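With one protein chain held back, the other chains of the complex are shown just where they sit.
Chains here go by letter, A, B and C, matching the order in which they are written, and residues are numbered from 1 within each.
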Amino acid sequence: MLDVMANILQTTVLYSTPLVLAAMGGLFSERSGVVNIALEGLMTIGAFTAAVATLATGNPWLGLAAAMLSGVAFAWPHAAASIRFKADQVVSGVAINFLALGTSVYLVKHLYDSGQTPTVQETLKRMPIPGLDQIPVIGPSLFNAFPTTYIALVVSILSYIVLYRTPFGMRLRAVGEHPRAAETMGVNVVRMRYTAVLISGALAALGGAGLSIAIGSEFNQNTVAGQGFIALAALIFGKWHPFGALGAASFFGFAVALALMGQFFGLTQYVSSEVLNMLPYVLTILALAGFVGRAEAPAAIGKVYETDSR
Amino acid sequence: MNAVEMRGITKRFPGIVANDQVHLSVNQGEIHALLGENGAGKSTLMNILFGLYQPDEGEIFIREKPVKITGPTKAAALGIGMVHQHFMLVEPFTVTENIILGAEPTSRGCIDRHRAEREVREISEKYGLRVDPTARIRDISVGMQQRVEILKTLYRGAEVLIFDEPTAVLSPQEIDELMEIMENLVREGKTIIFITHKLKEIMRICDTVTVIRRGKTIGSTSVKGTSEQELASMMVGREVSFSVNKQESRPGKTVLKVQSLTVKDSRGVEAVRGLDLEVRAGEIVGLAGVDGNGQSELLEAITGLRKAHAGDILLNGEAITRLQPRAIARRGVGHIPEDRQKRGLVLDFSIGENMVLQTYDQTPFAKGFLLRYPEIFRHAKRLIEDFDVRTPDEQTHARALSGGNQQKAIIAREVDRDPDLLIAAQPTRGLDVGAIEFIHRRLVEQRDKGKAVLLMSLELDEILKLSDRIAVMYGGRIAGWLNPKTTNEEEIGLLMAGGKVGEEVAQG
Amino acid sequence: ANNQADGGFKAGLVTDTGGLNDESFNQTAWEGMEKAKKELGADVKALESKRDEDYIPNLTRFIREKRDITWGIGFKFEKSMRDVAEQFPDAKLGIVDSNMGGKIPSNVVAVTFKEEEGSFLMGVIAGSMTKTNKVGFIGGITSPLIKKFEAGYVAGVHAVNPKAKVEVVYAESFTDEAKGRTIAANMYDQGVDIVYHASGGVGKGLFNEVKTRKKGKYWAIGVDMDQSRLAPDHTLSSMVKRVDVAVFDVMKDLKDGKFAGGKQVELGLKDQAVAVADTTDKYVPADVMKKVEDYRQQIVDGKINVPATDEELKSFLKK
């Protein structure tokens, strides 16, 4: 029984890591008032860049760094369009998704003449934390995890501290709730939102990188396959709070783990594997409908901010 | 010494010159009133002083030195603080967080909460502005919120404070308290620029008044040497009548009867508790009360927007307690809601569409399930003319209208539906005297046509002037009935605060 | 991908949504085409399909170019192939991995493989080498094609080691690498020591996981191509499917004037179209290799009838 629990936990951690990182990315952007439906695209470009950079340098840490840069680069047009040019933020996000998928697959085909990158050999490996990884049940999953998992945990905690404890975070949230109020208090709304969206790009790309150079070992057009949208859902599910989003992403990973465990225990004799596969999604909806309900978005989210002092 | 001087300020917006060579000079240590009709350009001028807008032309001097105010930060550095017409508060934040935003005390990179709260407490005690530093904005009253706005400016060391229509949203008690605070501030050496539409307030507290009309300075005068009447005509450019000409009311049958009604608010607390109320045809019943004593919930229950927990509501003798809002409206209830932009209008619809927001599916505006836009626009055209709504045409989006004209459009719509009962909630909030005059006339006209009018207002002035009977609400009940002819503001205020009054008019 | 026509033989290949270099049957099929270019001087060209609905226009484009043969690679072409074959009775077509429900139009040659036979041998290897008596199988999306792999594998394991238990998990995806990894990790953690997969891209996750585990204790078995390069020290074997050979042979026959239109060309161990990867002897000891060879011979000789469906497997296990 214990090892089953350990297995479930391990799957949960594995599956939710990229979601957590991307959701934290979304958190910064949306808390500052900019809708980020582009998480999917930002994860995609991160996964692509990480794979290519790791293949080129042989160093997955450089891959992670390059991925973050690419995330910033692709978040930039989203920021520019929705902040500087006052475009509709959903429209701009959808465009980024197209842009990222198009660019990355185009480049893969151009660079490797193939639908996917070659296999990345130098991926990030599990990093046991000596001692702690021997703890039963949680040891193997939480303390013998991929570096990205540790990063995700640290990022979650840092996000909380930055958003709720520092002046920067307070200003960022103020900008997302009532930008004009923030402006009258001397906060530069435009710069704040730019910063938030760019951070969002870096984190989402980091999440994507985990898919191509930690859990996985290549990039193709199916590498991200909707996880950016799930991360967005986790962000909303988690009520735009770092720990809420962390919890929601983990919940989703947990549901995936349950569905897989079902197959191990021969549940497929009674229900089809497709039905088991629906479980994570059904559970999420039930959880939302039953316990979570209405989530209150940052008040100024999605709204174009008009400055008059040009 | 001049604390502030603005010379030849011009600010153009697309299609309009909001400020046209405006001149303003404010003495150190005075309370300087800025008076003008809606849209005269007062807020624009103050936004320029606060650095939110850049003037197209003109110069600004602070303490006799020329300055360029490039943004709110610069304004704060120059000692200018502004309390905005629409509150600039972050609702989910605490009082302290709102005050320190942008100038946070930190220790080791994190916000030093304790120090911040201590500082807020200190300033609030110094100026007599009591607030709870840890309360959330969304949980405190409007009056409290305003204090937070004032504290924000003081926290930044403001010497010149701009108050843009601060009293429009306050109850009489809160206004009194605010006046006291303002006097305190002046005593501490601050200078105040005070925008209000209420001439009485200017007479009461200000030293100097500057009047602007259509973006131009009309003149400046000492308050001592002027009168309300003179100020009004300076501002509007014509004579304004303050008293409403109305005949004795001749109440007819009972139109609205509310019996031991109990209504819960959004948090499930009983906001209205066993309330009884009657409004008869041909009378205006004024509903006075400090904001938050159940008035809003009462009106929402009558109009069907909120479920009654217990009790009955009868319209012309028939129960409407459990009917849907639409059914109630169709039975003859008109409603001018409190918050016009949020509840009264669909800002992205044309005026024409807004004029049929309840009746769009009835003849002549619809035939079967198809809309008849020609009829809708014809209807709107007529109302625009009848009610003097200033708009380019009936196809203009409601968003493009000024607040006063938006309000006129709503009143036009509700009155035109010819309801037996007209509920008017704060119908003149934020409007200038000209517009107020117009709306008051319309309400009395309805009464004289034999309609029942229920007027909810925080302006005691308005209540006293218009009502035939006054009901004062306190703690979810009618605390007492007063006769406007024999009572006065003090008496109403006392009831509003939960006190007792000797003379009351009999109900019914 | 333009080539001069020499002798005028022109062939076209339409991939399924996996694309040309999918490290799977599309890619091996293309290798067959390239061989045809080299050895038959054929003019060969490929079109990749983005969505299922692209199959018909893509096939049609080659037919309109009057290519001597147009290939559709993958069972997903089944319905489209029939439509196109009926619309263009003069065109010659080929499909891989489908027998078109047994009703093959006369201008289509249907190439299928007896994956169950190769999978049986993988089962023999796994069943012989497991130390824990627990082996695993990861399937892609539940479908008759993948069931062939599963049934053959389970039968093979059973044949050499009736005590061994086979954990079967379907990922319900052919692309979710992370899921493949999770499933593999779970299997290994629960005592499985050898895992075979027939799950396309999902299987990459298997190799990623096994690579991180103790050498010589945990193993993976690949599919379609020799996948040992994905985890050189952890791969026991791969079940190779020589689509290239099949595609080339059909075209060579066609050029020689023989076209097996309307027929199903079913290739198995006997035709060396499914086989055990050459690198297998690296970690599989000689005695097991010999067992594999024995079983191969028995299957080729028809002494063993390898099950290809759940039902056939059930009756096979009963014996």
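By definition in this document, a contact is a pair of C-beta atoms (placed from the backbone, for glycine too) under 8 Å apart; a residue touches a chain by one contact, two chains touch by 3 or more.
Note that in this section contacts and distances are computed from a predicted model.
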Per UniProt, the name of the complex member that is left out, chosen from "Phosphoribosylformylglycinamidine synthase subunit PurS", "Putative ABC transporter permease protein YufP", "Dihydroorotate dehydrogenase B (NAD(+)), electron transfer subunit" or "Glutamate mutase sigma subunit": "Putative ABC transporter permease protein YufP"
Omitted chain - touching chains that are shown: A, B, C
Candidates A:S92, A:T148, A:S200 or A:S250 - the one touching the absent chain: A:S92
Selected from A:S141, A:S156, A:N222 or A:Q263 as touching the chain missing from the view: A:N222
Per the touch definition above, residue among B:K68, B:K307 or B:R343 touching the missing chain: B:R343
Which of C:F9, C:F75, C:Y188 or C:W219 contacts the chain that the document leaves out: C:F75
Residue, one of C:D54, C:D189, C:D253 or C:D271, that touches the chain absent here: C:D54
On chain B, residues whose C-beta touches the chain left out of the figure: 14, 303-305, 324-330, 335, 337, 342-349, 353, 357-358, 360-361, 366, 369-371, 397, 399-400
Touching residues on chain A - with respect to the absent chain: 77, 80-81, 84-88, 90-92, 94-99, 101-103, 105-106, 109-110, 222, 225-226, 229-230, 232-233, 236-237, 272, 274-275, 277-278, 280-282, 284-285, 288-289, 292-295, 304, 306, 308, 310
Absent-chain interface as seen on chain C, which is shown: 1, 17, 45, 47-48, 50-54, 56-58, 60-61, 64, 75-76, 78-79, 83, 87, 141-145, 147, 172-175
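We adopt the following convention: only the chains that are shown with their structure count from here on.
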Between chain B and chain C, the fewest steps along chains that touch one another: 2
Taking each chain's C-alpha mean as its centre, the one farthest from chain B: C
Intercentroid distance (Cα basis), chain C paired with chain B, Å: 76
Chain centre separation (chain A, chain B; CA means) in Å: 45
Chain centre separation in whole Å, for chain C relative to chain A (CA means): 35
Two or more partner chains touched - positions in chain A: none
Sites on chain A touched by chain C in the complex: 3, 6-7, 10-11, 14-15, 18, 112-116, 119, 123, 125-126, 140, 211, 215-218, 220, 222-223, 225, 256-257, 260-261, 263-264, 268, 272-274, 277
Residues of chain C that touch chain A when the two form their complex: 18-23, 48, 142, 167-170, 172, 175-179, 181-183, 185-186, 189-190, 201, 204-205, 207-208, 212, 229-230
Touching residues (chain side chain A, partner chain B) in the complex: 161, 165-167, 170-171, 173-174, 177-178, 180-187, 299, 308-310
